[in-house]
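Heads up, one of the protein chains got dropped from this complex, but the rest are sitting where they should.
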Amino acid sequence: MIFANLPVLLVIIPLIAAAICTVLPWKHSPWALATFATFASFLCICKIVVQIYAGSTIIYPMGGWLAPYGIEYRIDKLSAIFLLLISGVASFAIVYGMPATQKEVAENKQKFFYAIYLLCFSGLLGVLATNDIFNIYVFLEISSIATYALVAMGKDRRALVASFEYLILGTIGATFFLIAIGLVYSMTGSLNISDIAIKIRPVVNTIPIKMACAFFTVGLALKIGIFPLHLWLTNSYTNAPTFVSSFLSGTTTKVGVYILIRITYGVFGHDFSYIDLPLGQILILLGSVGILVASTAAILQNNVKRMLAYSSVAQIGYIILGIGMANVPGASGAIIQAIFHGVSKAAMFMAAGAIMLSVKGVRLEHFEGIGRRMPLTITAFIISGLSLVGIPGTAGFIAKWYLLQAAIASGMWTVFAVIIISSLLTLTYVWKIIEVAFFEHMDAGRGSVNEAPLIMLIPMLGLSFITIIFGVWPVYMTGYVSQIVTALFGG
Amino acid sequence: MTLDALNYWVSFILMMIGFFGIVSSGNLLKKLICLTIFQVSALLFYISVGYVKGAAAPIIKDVIIDYVNPLPHVLMLTAIVVGVASMAVGLAITVRIKEEYGTIEEDEIAELDFKKHKRESKKK
Amino acid sequence: MQFDNSFLIQFALSVPLLAAFFAAIIPYRNVRDSFMVTTSLALPFFVFKIYQFMVVGNGVLEWKLYEIIPGIFLHFKIEPLGLIFAIVLAALWVVSLVYSIGYMRKNNEGNLCRFFAFFCISIFASLGLAFSANLVTLFIFYELITLATYPLVIHNRSAESKKAGRLYLGVLTATSAIFLLPAIILTFNAAGTTDFTVGGILTGKIASDFAMFIFVLYILGTAKAALIPLHKWLPAAMVAPTPVSALLHAVAVVNAGIFTIIKVTVYIFSINNLTKITSEFGQYGDWLLYLSAFTLIIGSIIALTRNKFKELLAYSTISQLSYALMALAMFSPKGLIAAILQMVAHSLAKIIMFFTQGSVYAVSHKKKISELSGMGRVMPYTFAAFSVAAISIIGLPPTLGFLAKWDMLEGAVEGEQFIVVVVIALGTMLNAAYFLPIIYKAFFEKEKAGNGIVINRKHGEAPVLMIISICSTAIMVVALFIWPEKLIALAGMVGK
Partner (left out) sequence: MQEIVVLRVVVRLLLPFILMYALYILFHGEVSPGGGFQAGVIFAAGFIAYSLVNDLASLQKILPHFVVRIINALGVLIYAGVGVTTMFMGGRFLGFSAFRVLPADGQKLGIMLVEVGIGMVVFSVIMLVFYSFGERSGDDS
């Protein structure tokens, strides 16, 4: 009986836990509860994914009101894989986050910290689970508002400014999204995504729908952090608490990507968005320029966290490229890239955070000689870094492979060149860290620097091994993704 | 263009006013105020979408008449809450910024940050 | 039930991994060394078994693991060219392992666990490259070789070696990412497969100008073959300890480059197809021939001007590799055989030369040619072996090098490529010009006192482990001249 309610349980478990978190009196109990809730959601999702892998889409009408009148939760293959990503990264991150948060967040604020985290988590899952477009907006805002608060809890006062910036841009993005929903609603009279997808067909070539498409894209571009709108991303990832940056880097932007795919492919249809409208060209242009500029910027950074943030912008560029090319390998590449960028970037932020905690700094010179003192941490960092580069044997390679295939299929040789060149740029900045970590000697004045505690090591090593496992045995993943993509392209 | 579309024009003008304010003002508080204007324009837009000329408010009465579409109102109720929440967080952050920096003028904050950054890199 | 012989591949591949494992975990020097050498002896055995099974028993050996990318498997299959490479690897690995143990002990180098572990992993990667059945598998192992040899290059961690390591890694990965990977993807898209197939998978699938473009990408992507615009990494990597240089320049890395190019030429394009394609471009079609001839001459000339022993050997390597490429670029069956023979001959000879250099450095810390006067009388075995190697490289009987040059000339005359004849003649003269003086100096010149050179003959001959490995390799060079039939037969089977 309870299994029938899994789609909604996965959202409300963190929500309820968040409420309880704020009143828990004992020291580690908020963390324990947050961990429990995260894992509970994760297990629900695992169960759902098993069901979905067998081939069924799960539909859950809220309160028993059927769509299109009621709000409907609908989990198909596309949302399932993103659900798995979000909850997986969150499970690893929350385990990792305990010691880091202990040091970075004041004792009396910790329960709110975890409560806000749970709200954010619940919001992200809600976006993925629901099939109601207005509900997506609400959940998106729940998670975003929670994110602003989380970022503002950073130790440095620059975190506040970053968070404010993020708030302004995020809210603008959300309002654009809201207006787009209004336009679509006024033309179709429905808020249910599957329903809209049908009702939009006769009116698809009207001006309001085109406007809606534009508003959606701009709004989501702000949320995702697509190249010229990425300023908030770099600042907030750099200054947020360690746990938050590792959690956010793996999740929030990926949810934005999910919505973009869901709406442009699933609702408007890929031929309308990317062929009738010049959206494809715009995304490809922004993606390519973004990849090159952000990778170069990442090379020039001295602060490793900021370098990782710029690298995120560049990696998002790949996703956008894949989406913009709007063909089967492109979309597959975009999805795989979104998933594994999430996984490996989370691991990298975790490793950088662990190093920051033991060396008390995150600039390049703090990494000197880390390779000897914290070998496992740096291993996790390197493996994930190599996955970003796209070395064969890591999941990043599979994503690049698909993207290159897509570039060939659509005959875009510039894109092809951009992908190749940028993987070299990526290698350069990853290599910079490896070199410093292994071939410089640590300052004697650093004192004792020890390996990170086990509770931090296991999550980051776990995440980095996931990239290897799926890089070496990609067949299940690629098979699953190709099913998603065929469904998106209406096969 | 007729006056039928007036609501939409007003909402888009409001939106642009808000947007302009966000971009142009350097004071964080003013930015937040403009952000609210920006959000409110979306509310107006929705209400206009749901409005039916000459119809009554959607409350059940014995005499059946035309109702305006209640759904946009409900949606906007939620949107208002979302707006209030983000406003609350924004104000809280502004207070904290004031405490930490002693100012809420954007250029002054940037200057303070820059100075700190320079000090840090010099220390190295 | 049919007996599945793919276990031979699995065993052969696991031998170097096992050795690497021993090297990594055993902290005691003697135990570690004996374990490694014992393990390494298993590799020639398995390779011999594979040879028996394939050539004598006419069987097919392959091992398909699983899909790494949709449509592409991690797939090993043994064909004659890979077998030749594997034989060279198996023979020289044992030799160079024994030599390195002697060298590292003599020089008291540190970090031996890591050193030997990566040494063995490099061999594993090369073996995987030799056995790979499609381009993607090949690419993976190609990259693995680069990554596994990098820690060896920067073994002593000086600022200089770090810089060299950066150049090494930069050139090799950059070229493979920018040129090789796109070439593979284009091939996959055009042919729908990346399996190495006799007759070429691109034959008749694409227009010849596009085929030429892909071919150019392949050549540029294989920087390990050290053609001249992409050769810089090779002299730079000379900062590594000598056994590593031997491994890089004779066994694993450069051979991997040549091997990849030959493999692509034969099994992706096929010789006949390439002849057709190049003929459509007139005299520009022979660009690879001209480029390798240019590299050959320039490399030799630079080698002439070098006084540091290792640098001389590095540039000599560059020019020797170009022999193989030039032979290949004639795109004739004879040229192919010559290229393969040259690959083998050069490996054997060059490893002896590096060993010689290492021995000299180990006993006397001499690095320059000008300091070698009289060393031949102090270290007679070492320099006797060196002379054999020099003769082989110059291309005189009774060495394997002669056979390679002979086939090359034959092929050139058959194909009426007279420029090749001229270049080979010129190259031979240049080779003689920089190797013969060394031999002369070592055996016939008296060591000069003064000028900072201290006469010290007390060090005597190198340790016995090093002598054994040098001399046994020299014997191989001569033996293969006397009984070359099997090797030539095997080379003749390539692409058929």
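In order of appearance the chains are A, B and C, and numbering begins at 1 in each one.
Quick note on the criterion: a contact is a pair of C-beta atoms (placed from the backbone, for glycine too) under 8 Å apart; a residue touches a chain by one contact, two chains touch by 3 or more.
Only a predicted model underlies this, so the values are computations on that prediction, with no experimental measurement involved.
S.K.: May I ask you to name the displayed chains that the omitted chain touches in the full complex?
M.R.: Per the contact definition above, the missing chain touches A, B.
S.K.: Which of A:Asn5, A:Ser56, A:Thr206 or A:Asn302 touches the chain that is not shown?
M.R.: Once the missing chain is taken into account, the touching residue is A:Asn5.
S.K.: Could you please point out the subunit A residues that touch the chain left off the display?
M.R.: 1-2, 5, 8-9, 12, 15-16, 18-20, 22-23, 60-64
S.K.: With the missing chain put back, which residues of subunit B would touch it? List them for me.
M.R.: 59, 77, 81, 88, 95, 98
As a convention for this text, only the chains that are shown with their structure count from here on.
S.K.: Could you work out which chain's C-alpha centre is the most distant one from the centre of subunit B?
M.R.: Relative to subunit B, the chain with the farthest C-alpha centre is C.
S.K.: Across all chain pairs, which one has the most C-beta contacts?
M.R.: Looking at every pair of chains, the most contacts join A-B.
S.K.: Which chain lies at the heart of the structure, taking centres as C-alpha averages?
M.R.: If one averages C-alpha positions chain by chain, the most central is A.
S.K.: Averaged over CA atoms, how far is the centre of subunit B from the centre of subunit C? Could you give it in whole Å?
M.R.: That pair's centroid distance is 68 Å.
S.K.: Measuring from the mean C-alpha position of subunit A to the mean C-alpha position of subunit B, what distance in angstrom results?
M.R.: Roughly 26 Å separates the two chain centres.
S.K.: Going by the contact rule at the top, pick out the subunit A residues touching subunit B in the complex.
M.R.: Those in contact with subunit B are residues 134, 137-138, 141, 144-145, 148-149, 152, 157-158, 160-161, 163-164, 167-168, 170-172, 174-175, 178-179, 182, 185-186, 191, 363, 365.
S.K.: Touching subunit A in the complex: which residues of subunit C?
M.R.: Residue positions touching the partner: 66-70, 136, 139-140, 143, 154, 157, 162, 166, 169, 173-174, 177-178, 181-182, 185-186, 189.
S.K.: Quick one: which bits of subunit A touch subunit C in the complex? Just the residue numbers, please.
M.R.: Residue positions touching the partner: 391-393, 398, 401, 404-405, 408-409, 416, 420-421, 423-424, 427, 431, 435, 439, 472-475, 478-479, 482.
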